[in-house]
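Note that this complex is displayed minus one protein chain, with the remaining chains in position.
Going in written order, the chains are labelled A, B, C, D, E, F and G, and every chain counts its residues from 1.
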């Protein structure tokens, strides 16, 4: 079983620093990598007390508690493109990008390419095309994956985000709407789940 | 009160020809226009027996039972553009287009411009721009209104359609997702409700 | 592309003052107008530090960070009527009214005209009729747009609000119920989204 | 226990004539009244074979299999008003009216008084006011109970109907929206459940 | 129009004391009664500053800001029974009872009669029977209205409560389930809306 | 692994007789029992062609294609009580009862004990008490399991049924509401899933 | 009626310490056991002031305010197995285990056996098999009950948990999905409701 299978992902959001430290300790016996997602500064400080080598990405709040054990990924000439539709989607996009880099993949960030300003996306097309796998992070703009999958022929992973205000059902609504169009060549991971997209991208980029 | 206010819209879907005829008769006393939407050939035949001048549009199944009473609309130099994303959206788009024409407005149909093939939409941009009001009909492609409202500065009316398979919640999901992005310059009418879009377009095109 | 297309709307609710300032700065390069909606006093203070000319409307919490660049709107003899059903709908109605004024349109506010006290709405009818476009803000009173669209022949934009207590599904429920009646001549924007209504009203009032 | 408590209501919709006859027979031992709602001609024929005195109302499809045992109701000077918003609400309104009459109450039918044509409702106000209890049947027009409860001071019973097309969630959406406004003086019974409204009206009209 | 029609109900929950005072002031011009529901001690203090005669019920948090103007209700020999299923339903039941008393009706409180301990309800049956109208407040025990309506022949008003933990959809779920059984002789008001039940009870108890 | 684990349950509803026969054949290689639930006469005839010993219960439509291989169950002095609230719940109750008998358990049927006629349930109490396990089948009357679990101290298995008309969400609503009260001593199986209740009852009745 | 029927369960979550003490006092007159679930340290301190013998389990936050009155349960050679899928499910699993122990049953805890690491569950199989009843606590891993019911032939009680992030509908979604598979031999209690599972397990373990 590869490191990717043994990766342990812990969500910090909604938990106290002490709970997170306890959770981190409880997985110590396994020797796989550990990521803590959506962590605050306080979470980070508590983890540093027990794992001084832990590294936190400020934009996404993700902490690599125990890293992947490889200087560069298998097939590391394959690049991952991470696209974000709007400003509010950035933390989720950064979570995906930072996690993928922590797994050893070069990442190209292409942000602010929501479908309401379609020309910015078109301008970035050749860059997207040069990647081996694409992650498309989009909230309100649930159509970004559709448009991207129509522009390039690489595997596309869609990450719906929960921004958007109004109906509290919104998160699920966007996701369900997105599911209708997957036959264009993309699949969807959990709402706001940047790490999940990175885990799948890692598997795709490692295909022999 | 104008004819638009007195317009009576009857949905034929799910009703027998006899029920429709009874409904048509029951509104006879009012002197406004009457439209019957989503009507089959059988519905039409039954209506012709009592209103021989009724006209049916085959693509949308809409019947103009009693027409609007004007050769050309007020402000008839204003044109309406009706956009449809996919093949399955055509009946709803035709319902909107035919209803608007029956109210006296010139209509430009621009079909097969879903966001998955973004270049076809971009190619049609100047035509869309030349219209005074835009109706964007889209199912799976819930993003069409967002993209269109980003391309032009005219009022955009979005019509979500119920195509798409999978979760029976789909219709509502697409609609709720669409509502998150209305600040880009569009508003939404009921699912599959092409006539509703035409009724609002008529009001917009009649603004002094 | 017009200023309306380049307008950037940022929701302050749920974000720290610092995040808002960062977002405002991140759009600096574009030269379009910037609105920040649902902003608190604290949000405003932070923005004033970087944009001393920003103006905040106290009733709605909306901030015009960078204004529309016109002393008076095109077609500025056209007036917008903003109707609110109940007291709780006022902040959303004010957001719509203030945003429309910031775009250069004269606005007539007609409040406390919910359908439970139908005579107040009837008393205001001629004022509503004199406007070129109507925004109807209503929570519990989801029927206000229906009633208004039956009274006048102008375009009506409905803004559902999330007030109402009870089922947390309430917001979505009101919206879905409202969608059933759009063929009476109105369309709907996102829940609590006063700015969205103003953006569409601006497009309608600018129709040539 | 009164006859109202012993009343047995059976829904014919979705059941075969034979099943209905079996159900009718299975309640024979109880000596209370029996109503069969939403029955077709076929249902009626089968019931007539075993209960030749059964009476069917054609507009609503309701059958009084075994009647209430009183020539005139207690407090029969109290009148019930049954209001319906649109044409499609008539079968449900008739079910309520016919059931109430079968319980011995004089009923005043006031139809086509939906909120989109508010003047028709206002014209009927004194008739509504003269009743001791009001049933308001409304689909799309979920606001009818609100408006009526604002106009009169009698108990109002709201019956949401499932008409309306679009989101299949529609029925529940209308009901949930309606629940937000009950503090205006009305309560709600099940969707399309005219009999339920009549049963409650019977209890109200019988209050000493 | 009676006082009941002019009654203004304001929900304090989720609003600051200052907002509540502003709302109370804004309705000053009308001369009807004013109730503020779900108010905290802080809300009450702020209101006392402007309306020193306001009275607050501690159990429900309801404030009578301006009372009904009658020493005893019309038909005041009619009594209202307020039933509550569980301990958690008490605040809502008290809101209903206190509001009804403020309208001049004698109220009999019958608490802790949930269906899981059916004998307590049966023991109270003759008391329930002696009332002219029954309010049944029940959360988890959505069946209380069904059981009560089977035991007595008076009008029953059901108030679903939002207690219960688990699925956040719970409130709506309980309500929708309850709606299925209304043909037994009850109708339903909004979730947790004790005042709504009192308003309707007032109308029923006032029937001539 | 016991026969209960190897039991194969096939739902006939929504499948053609031929599909069912193919499914039955496809499990032939396994030597466990086979039940076909919700089967019509046509389904039965097709199965008889290949399995002449198959037995069908007319009330529930369940077919025992290959029986459990025991003359009497382990612990067969333990009896199962199957309760049904209303007439419409009978097919589901019969499915549970017939399936349990096919597994070798004596079953006591106690029907028409819905909570709206609480005295019939109380009259049956000692019979319920004498059973070792109770299945409570209830649609509209979602409270039956609560009441039963309050009356006896045996394990109670609740089967929600999909009867009830109105909101198509009804099935899920009843189920979610029921889940709120499980701490009274019952658990819930799938909607209309009588066999599931029997499978669990079989496990409970077999406890050493 | 046994102690299990008289058990009173109070949820502390969302209530102040004082409210909990009041609730505890209000049930004093009954002489059955009292559990307070999901209690904080503060809740515990307040209860200790009035019930010095109350005992709190730190992992689940459950307090036994008044214990079951038996040194060892009837049939105490029957053991209960409590399984938990993930780390986040532990508090709910502990609530179930602690409550069952407080009712006198020996409990075997088998944690971290989620389906994503299927070998850990298989390794524990003989331990699960040796129990007379199994509680399976699982959030994201809604399939744990299915897998367990396929491995052993004992009654299985499923407890869905609300962990998981993303769609706020998630809790209900997991539950509804789980309900589809109950014919494999398990039934489901309320979301996060460890006590409910223990109450039912107590009834099963006490079957004669």
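Simple rule for what comes next: a residue touches a chain if its C-beta (ideal position, glycine included) is under 8 Å from a C-beta of that chain, and two chains touch if they have at least 3 such contacts.
The structure presented is a predicted model; accordingly, all values stated were derived computationally and were not measured.
For the options G:142, G:155 or G:190, the residue in contact with the chain missing from this view is G:142. Touching the omitted chain from subunit G are residues 115-118, 122, 139-144, 146-147, 149-151, 164-167, 169-170, 172-181, 184.
Even with one chain removed from view, subunit A keeps its contact list with that chain: residues 1-2, 4-5, 9, 78, 132-133, 149-150, 152-158, 172, 175-176, 179-191, 193, 195-197, 199-200, 203-208.
Here is the rule we go by: only the chains that are shown with their structure count from here on.
Centres computed as Cα averages put subunit A at a distance of 49 Å from subunit E.
Across the assembly, subunit A contributes 165-169, 172-173, 175 as residues in contact with two or more other chains.
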